[in-house]
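For this depiction, one protein chain was excluded, whereas all remaining protein chains were kept in their positions.
Read from first to last, the chains carry the letters A and B; within each, the first residue is number 1.
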Amino acid sequence: MKNAVGRDIPEFLLKDGKEVYQGKNYMDGKFIKKASPTTRRYEKPQESKIVGTIADALKLCGAKSGMTFSFHHHLRDGDYVVNMVMKAAIEELGLEDMTIAATSLGAAHDPIAEYIEQGKVVGIQTSGIRGRMGEVVSAGKLKTPAVIRSHGGRPRAIEAGEVHIDIAFIAAPTSDCVGNCRGIGGKSDCGSMGYAMTDARYADRVVVVTDCLVDFPNMPASIEAIDVDAVVVTDSIGDPKKIASAAARISQNPRDLMMAEDVAKVIASTPYFRDGFSFQTGVGGPSLAANLFLEKFMDEKGIKMGWSIGGICGPMVELLKKGKVGKIIDVQDFDLDAVRSINRTPGHYEMSASQYADPANKGAFVNKLDFVVLAALEIDTDFNVNVLTGSDGVLRGAPGGHPDTAAGSKCCVIVTPLIRGRMATVCEHVVTVTTPGDCVDVLVTDYGIAVNPLRPDLIECLDRAGIKHVPIEELKEKAYSIVGRPDELQWEDRVVAVLEARDGTILDVVRKIKPYTAD
Amino acid sequence: MRIERPAVAGTLESSDAMVTVEPGEGLSLELASSVMNTYGRQIKETVLETLKRLGVEDCFISVVDKGALDCTIKARVECAVFRSCGLSEKDIPWGGEVR
Partner (left out) sequence: MIPRPRPEKFRLRRTMMFLSAQKPGLIKDAYIYGCDSIMLDLEDAVAENQKDAARFSLYHALTSVDYGDTEVIVRINGLDTPHWQEDVRVCVAGGADGIRIAKCESARDVRTVEAAVLAAEKEFVREEGRTLLMAALESPKGILNAYEICCASDRMFGVAISGGDLRKSLQTSPQRDGIDMLAARGQVILAARAAGIQCFDTVFTDLDDQEGFEAEVRQNKAMGFDGKSLINPRQIRFVHQVFAPTEKEVRQAEKIVRAYREQSAAGVGVFTVDGKMIDIAFIPGAERTLRLAKACGMYGGDLI
């Protein structure tokens, strides 16, 4: 069945009330019955919840084959916890048919690809999927299609009971003996623990894994002991060098800077650019660099930013310290400057993924967002964005908060070079739709700017400011004139991943790719 | 042209291609590309067309492509072939066989 972005969704996925994507805000006003976990009572006072090993914790929590384990990705490419837990479950306890429900998976999780190939891991639910795991899932090795959700779509699915977490694992930079966790004060600090919060509340069982045990009570706690069954102390939960970079540096790449300046110009031309405006930007080259130029325009106009959300890094913290932004509300930290600032710099707060982006709760921050600046792997002439699959059709990305912030914000700006190597970023049809075009407003490339025709008001703003823009088709033609028109990817029928829209409808599917061979 | 000895042109940098030619019987192409699924067919065509234009009939050619544009692939193939004949330094038939 064709959905609102023109993608054909196979009928077999449309059961148990699953619908195809119908457009922005389709679910607004509907009701959900929230799921509730079945949790053990700890009535008898306990001195400590510390157990010896991961395997001990798994046994304590009644781990069985066929269960769903959840993880969060604040340790990013430095994470050891996913591999550690799955190894204990599969190799020590001999469990099978496991499902991993992670807020994201990345380069750190290559070993899981092996368990997928062995058929031990049969389900993956995640926002991001990359590296070896992306390759094996794309090759059809995972028994069930992977389910890809945005950062807001995941807590929505958990709250609605569509994802039931049997055991949630919390990678905690610090914890006390009963499981009050914080993201700072240890040796593998990650700052915010926002993505783990919904998991801890909705999982039947919760296991904290830490490499820095601190005195009780570890306050203020990001994950509270009231939700925790067991605490495991290990040598190391991650590689600090890969958890947070020393400092996210603003790009010096002239192309990035050129695009960043255009982004700032576009933002400054809109009526939302007024004192107290709200803003989110990614950490990619041109997105982050937009901060630099935005600050200049803010100074010129004599205004300040009210608040900023999202994954946070140093340059935004710097603006907070200079008094140019009122508050930062933080779901994840990307560098040590941000890690050191959260809950310490006045005005720098932590929030959960649900608070950040969930479309089914009553007050997500994204809904109050004026501007978001985002990157894209591909964007098509309907302004649909792909941040999940490479132009070769292989899974290698993450929707993350992209669809949530795009849908919630008043002005969503995509910034990307027109071509990368021989890949046309602006194309006729994206390989996979991860953010629907009706949520995307402006595209800034190194070859020009295009505004979504759905936003005549923004077109007027740009015209008034004398900012040149062209139809997006023109940018696509320019891209193809340079790199040549790509051949259509060849797919098999097998669906390897299902892309859920943030509201739970089905936005797209990824099928198994038929690779081209020269012979 | 006749491939006289092995020759290489290009690099493995992004947007470039490394082309190696060696004497061989008939044409045999080994292609690896970072954009194989979308441009593999076109790269193959470009390589074979270029060899044909240069009159190369017997050659083993390997192309490791890092997302090079067509014009770069042509340039690398031509340079490798001319190098293999020791003719790459002067009197290139610009606009003739090389175009």
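The working rule: contacts are C-beta pairs under 8 Å (C-beta built on N, C-alpha and C of every residue); 3 or more make two chains touch, one makes a residue touch a chain.
Computed from a predicted structure; not experimentally measured.
Annotation for chain A: contacts to the undisplayed chain at residues 252, 254-255, 257-258, 446-447, 481-482. Taking the whole complex into account, chain B touches the unshown chain at residues 9-10, 13-16, 68-72, 74-76, 78-79, 82-83, 88-92, 94-95, 98-99.
As a convention for this text, only the chains that are shown with their structure count from here on.
Chain centres here are Cα means. That of chain A falls 42 Å from that of chain B. Against chain B, the residues of chain A that register as touching in their complex are 391-393, 420-423, 482-484, 486-487, 489-490, 513, 515-518.
Residue ranges on chain B touching chain A, taken from their complex, read 14-15, 29-31, 34-42, 44, 66-70.
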